[in-house]
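Missing here is one protein chain; the remaining ones are kept as they sit in the complex.
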Amino acid sequence: MKLNVDQAQVRRCKNHAKTIAQDVQSMIDEHSTVAVERTILRMLGLDGVTALDVPYANALVDHIKEDCDLSKGVVHYVTYAMHETQQTPQQIAEAVASKKLSLKAYQALPKSPYVALLEPYIDTTFQIILKQRAYRAETLAKQPQKTTPELYVIVATGNIYEDIEQALSAAHKGADIIAVIRTTGQSLLDYVPYGATTEGFGGTMATQENFRLMREALDGFTQKHHRYIKLVNYASGLCMPEIAAMGAIERLDMMLNDSLYGIIFRDINIKRTFVDQYFSRVISAFAQIIINTGEDNYLTTSDAFEHAHTVLASQFINEQFALLACMPPELMGLGHAFEIDPNMPHSFLYELAQAELSREVFPKAPLKYMPPTKHMTGDIFKGTIQNALFNIVAVTTHQSIHLLGMLTEAIHTPWMSDRALAIENAQYIAKAFQAFSEEFTYVEGGRIKKRAQDVLNNAQGLLKTIQEEGLFATLEHGRFAGIKRRPTQGKGLDGVFKKHPDYQNPVLEAMLKRLQEGS
Amino acid sequence: MKLNVDQAQVRRCKNHAKTIAQDVQSMIDEHSTVAVERTILRMLGLDGVTALDVPYANALVDHIKEDCDLSKGVVHYVTYAMHETQQTPQQIAEAVASKKLSLKAYQALPKSPYVALLEPYIDTTFQIILKQRAYRAETLAKQPQKTTPELYVIVATGNIYEDIEQALSAAHKGADIIAVIRTTGQSLLDYVPYGATTEGFGGTMATQENFRLMREALDGFTQKHHRYIKLVNYASGLCMPEIAAMGAIERLDMMLNDSLYGIIFRDINIKRTFVDQYFSRVISAFAQIIINTGEDNYLTTSDAFEHAHTVLASQFINEQFALLACMPPELMGLGHAFEIDPNMPHSFLYELAQAELSREVFPKAPLKYMPPTKHMTGDIFKGTIQNALFNIVAVTTHQSIHLLGMLTEAIHTPWMSDRALAIENAQYIAKAFQAFSEEFTYVEGGRIKKRAQDVLNNAQGLLKTIQEEGLFATLEHGRFAGIKRRPTQGKGLDGVFKKHPDYQNPVLEAMLKRLQEGS
Amino acid sequence: MTIRPYGDTMNDGKVQLSFSLPLPCSLHGEETAKAFALKMGLHDVQVVHASPLSEQFSYYILYGTTHHQVDPETVQISDVNTDSLSKEAIEAWIERDFEAPITFVGASTGTDAHTVGIDAIMNMKGYAGHYGLERYKGIEAINLGSQVDNDSLLEEARKHRADVILISQTVTQKDVHIQNLTAFIELLEAENVRDEFIVIVGGARISHALAKELGYDAGFGQKKYANDVASFALHLMDQKQRKKKKL
Partner (left out) sequence: MTIRPYGDTMNDGKVQLSFSLPLPCSLHGEETAKAFALKMGLHDVQVVHASPLSEQFSYYILYGTTHHQVDPETVQISDVNTDSLSKEAIEAWIERDFEAPITFVGASTGTDAHTVGIDAIMNMKGYAGHYGLERYKGIEAINLGSQVDNDSLLEEARKHRADVILISQTVTQKDVHIQNLTAFIELLEAENVRDEFIVIVGGARISHALAKELGYDAGFGQKKYANDVASFALHLMDQKQRKKKKL
């Protein structure tokens, strides 16, 4: 530990964050959402879309929401129907979608006694997920552990087949992790599109088939080159838990998963997305999928020097939300970024201080370190240097998930060649600096140590305020990223509901049980 | 001091180097060369060329060499002729060139009693040089001292007028020092071309008029922007002292000046260039012109990791040669370079160690730090990163003369835009890293300290060997740059001669006198 | 008088270029890269760097000499041709000649979630030392934020009786912005209200030329600030005699 920050102070911060998260959790426990209900159905094996491309999960939930009372939860209706019709959840959904069946009749009935009927279905899905988990663990165990950060690049062509070309090129060049960025609008859709897609803007649709296609291509590479390539997609949004479930089934390795991002940058309703996030994180924890949080984004709207502490504070809070979802630290890809204006004197020192601090405060977390984006310009040569300095900090402070900066960040979504240059940049720095951190100690009272302490102090102050006012008020005041959000506004609010006393979610319970037993 | 190298060991190295240099100096003191003699004439005000473009200095020296006995030195003949003809040295040279006058008659005469006749001429030239010195000192005193290394770039278009455009652009961008590279063949010419020139390959002719034109252009910039731009050219070669004299008169601020470079990389005769170097360094010392030595070049033919110690050893030797020429450390721009193969792990650590070491061993010297050249490729993006790392080392180890690396080093002599990008690269790094060195201390027993110690040990060992075998033998064995040279070979040998007992060089004496009096 | 690009000698025509090819990295790939350079009118082409991107793709960096010439005199620049006034001058002008307030309604539209650009123009704080419209006396600035669809934008514009509509578009991949921007003009025309508003678009990749082409009154790209757009809007309102004080 190079900074030797006061561990007692860190503990105080964590305690503030814990209270903050627990407050929200009590709200979460009382509510469910259309997305959560659809996710339960997917975990029961529901798949496919209607003639009008409506996913059966949506068709069923919409029917219950419109014609019955969703507050009792889909499980209530499906289990009664299964008992009565002796059909599978899939058959029931299809019957409902084609208006051959209505579940209205079950609305008035007492708490369903037939939940046990779901066990085989839940079990099938769990087996798939456990198999994927095991496969990942074994493959990773077979290959040598990297000592420098894992190289993470994005593909964003809009066309899954083109994405695959790009991903293979990146893997060929040495990327360890590949993320498929979503098309710009998707996170606001209240359903998950279906099938392979070739049309997207600034990204590609997140669909289960697209997940499968990319997974298959990357596994192909692994067979050939004996290097496992991790696959990433984005859960945050209106379909957070559904996408988390799809990712668990198709063996994604990481998921961008942060309701604060959705609230602040996508104007998604606060309650909606916190409830969704909880279920999605439990699923990811069960599937041993690393989550990535989005604190880095704050610095794209707020100044990175002045608001550095908001990033740290948010990481503390995200850590607690993850713990409440039974996630071990090893799955917490907390986000931060290298976004200080290069025109600021000593910028490198401040970036180093910030990165060391995150590393030291969250020693076990696979930190996600984002490259310069906001201050990237059309000057691709200067951009190359900005990325090199970022890479130096990433290697020197032992960041884990190393998102590579693109020299064309200010211009277009990455071209194949941009990505290759980014990987070569990072590889050169990793080779030259791999042992640099062992070579020096920071001077007491120097700019770096002082800066780290200041940021920690400010984060503590902010956490204290948030604990006092509550996280919702904090969001209303726009303390993160300078963007104000109200719990009574935002997209997806109408999809939130208070759980009826008879509400049941056996899928969640089963996962929690296994997680608590630690299996 | 960050490495705390053993000062006693450094002293031992300096003592070895001193003996090595003194051995050579005794040879130097017994000899003179055609270049030295021509330089004496130039210091007496000789200028211009014959109808056949032969400089009068050459015409006169050639006449004495061919028709008389040069071992008595030009002063012998010129002073007799002045006494007898009542003419100026210039008039005498012109008369000789046009065969109107022969100096043969004076050959047999005793040691010249008329040396005093030269005083007014010597004085005139000294006054010019002292004025230039004063102007430089005053102008520099008026502007703030830079705390980061001075940015040095080269222009090399071959056309002095195009060079001026490029130099002004560089100054505009923030360059502090501008060097005009010579055309490829010039250092082997045994005369200095005359007038403004527009044809050169890989560089531009070094002529007094070209010096004047560039100086004028840069002074113009200084008037406008109140920032003095230092001008550099190249002395090393067959006309070393002559060019040094021209530089003193036209107020160049630095001169590449290293006979080891000439010997090794230009196959110039060892004796010839050591004799020339001595006089040229005395002139530069008198004119307060910083010399730049060429150790960096060794690493373009030898591996930079394995032969790092040869650079340090050579720096020790060059320091002693400079001291023998009455140079203060403040004028010793000892050279070294960032040339370790980027494919080598820890390359950055080793470069840092080497640069810290030079800085610590020569605390007062304005070290000249050369950028990566040998391992630069056509990959201009990788090259940009190599240059950035070099810039980080330069700033962090407080190098003085910071030669900027060009992203197109492997492709062509710098374009105006290449230079601008190099300057922007260095400026960004200087801003971000200016205080970095104050932030850390090196770990005892770490790779960096160990590497520095190894290099110092090996340099000491090499110096010991050289002291034992003598510098000439060392050059025969090719211990520097792996290139072997013999004292009986090489270009310009026939221009060296043993001084006759009657030989006199009042110009040298006058300068030494003033330097010893420290004026 | 025509010119050429400049390397280190006037009109030497030196240029650098780079691109990838769907070919394995090989001498054949390099020669194909050269062939493209030749088609672009370069000679003395050198492939200085070639590297594989995968088994099927490769990347090349080239240097060459172009024989093309351009006469700078003949080059037209398409930019908002009203000079920009200072905040103070704009406020004074409104005070003097217009019936305040002038209402600006703005948003980052379609699926675009980038607000920094529109905020830079509209919010108090502004950007790079230029205050935003909210701070202008005599201007009413309503910023609807991001991801606003065209219908809601028009609705809001009508509700607030907007004089000027400001649209920000940052994501341009696969020309998503063109589709969205065109759709808005079509909407205005369908509703027969195109002339009721001054409609301005901006964004990092937006040029005035493009904006005019799409039927907007003006387009503003990087390094444009609140006073630039306000100046333009006022000049246009002045021309069209909108909200002018009757004397």
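Chains: A, B and C, in written order; residue numbering restarts at 1 for each.
Simple rule for what comes next: a contact is a pair of C-beta atoms (placed from the backbone, for glycine too) under 8 Å apart; a residue touches a chain by one contact, two chains touch by 3 or more.
These numbers were taken from a predicted model, which means no experiment stands behind them.
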Candidate in contact with the missing chain, chosen from A:124, A:343, A:377 or A:457: A:377
Touching the absent chain when the full complex is considered, from B:85, B:184, B:457 or B:488: B:184
Option touching the unshown chain, where C:68, C:137 or C:161 are the choices: C:68
Chain A residues touching the omitted chain (full complex): 156-157, 159, 162, 166, 377-380, 408, 410-417
Residues from chain B at the interface with the omitted partner, ascending: 156, 158, 165, 168-169, 172-173, 183-185, 188, 199-202, 265-267, 300-301, 410, 412-413, 415-417, 420, 483
Contact set of chain C toward the excluded chain (per top definition): 3, 5-7, 10-11, 14-23, 27-28, 31-32, 35-36, 39-42, 46, 57, 66, 68, 70, 72, 75-79, 205
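In this text, only the chains that are shown with their structure count from here on.
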Geometric centre distance via CA averages, chain C-chain A, whole Å: 33
Between chain A and chain B, centroid-to-centroid distance (C-alpha), Å: 61
Geometric centre distance via CA averages, chain C-chain B, whole Å: 52
Chain C: positions in contact with at least two other chains: 51
Residue numbers of chain A (touch at least two other chains): none
